[in-house]
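One chain of protein is taken out of this complex; the other chains stay put.
Up next is subunit A:
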Amino acid sequence: MSSKVLSIEAVVGSLESGMTLGIGGWGSRRKPMALVRAICRSPITDLTVVTYGGPDVGLLCAAGKVRRLVTAFVTMDSIPLEPHFRQARQSGKIELTEYDEGMFMFGLYAAAHRLPFLPTPVGLGSDVLRINPELKTIRSPYEDGRELVAVPALTMDAALVHMNRADARGNAQYLGPDPYMDDLFAKAADRTYVSCERLVDTEDFAKEGPVQSLLISRAHVTGVVETPNGAHFTDCAPDFGRDEKFQKLYARSAADPAEWAEFSDRFLSGDEAAYQDAVRVWREENR
């Protein structure tokens, strides 16, 4: 039984500039933030990021890592708009492929199942087709003859997802109320890295949740890394909820260059352990 357990640095060290990188979670929910923070510290650049965007996108934009973003939205849920993403768009620093949420999901399903595209009517009539001139439509070969959008597969070189539990072989379990699309990301990517709140022995999955909570199979996983509080400050139910206070601090800081410098210096200048320590101290101060 081989172990796929890696360090954060080893995962990020295996990524390269110019890659297409999928990021699991949804908005400000169960994002692999520890891995995102590590990418921000790394020399990696020129990424195409494929995700239902949240503060992961904001941090990567702020660090100048994103060449193109493929998404349906960027939001922090309780705070609707993401300041760094807004700045990146408004200053023309990133390219964007903008799909409807369901189109995006079809792109994931297609990539996860090695299909070139999946058909959906969604997108017709809207400006999604205008802003994505590469999108093609296809006509149903059956009697209905309906015109449909052929959503191309959202293939990716690597995907990062954060789960509640995983074992050393790469099986991974979600314990919250929503799997998001993490299994699809895992299947769509050439390589998938799972970060998790806690590594457990395989036999202990059953103590944590029902068999249906085993979302990701080791067949789709290249590496596993244990990152306690690794989704912070996004929601990671039931291990922890979103750190709303910290998210507010992040959003406020991100909207102002001087405050962002201060935030960066305090929280993002060291490694993951330093980040978690700095957050702990900040929490003590702001109880």
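Note that in this section contacts are C-beta pairs under 8 Å (C-beta built on N, C-alpha and C of every residue); 3 or more make two chains touch, one makes a residue touch a chain; residues count from 1.
The definition used in the following text is that contacts and distances are computed from a predicted model.
Chain not shown in the complex: UniProt lists it as "CoA-transferase", one of "Tyrosinase family protein", "CO dehydrogenase/acetyl-CoA synthase delta subunit", "CoA-transferase" or "Quinol:cytochrome c oxidoreductase monoheme cytochrome subunit". Screening A:P179, A:P228 or A:G270 for touch with the missing chain picks out A:P179.
Interface note: of A:P80, A:P210 or A:P238, the residue touching the hidden chain in the full complex is A:P80. Listed here are the subunit A residues that touch the chain not shown: 26, 53, 71-75, 80-81, 85-86, 89-90, 92, 98-103, 105, 120-128, 130-131, 177-181.
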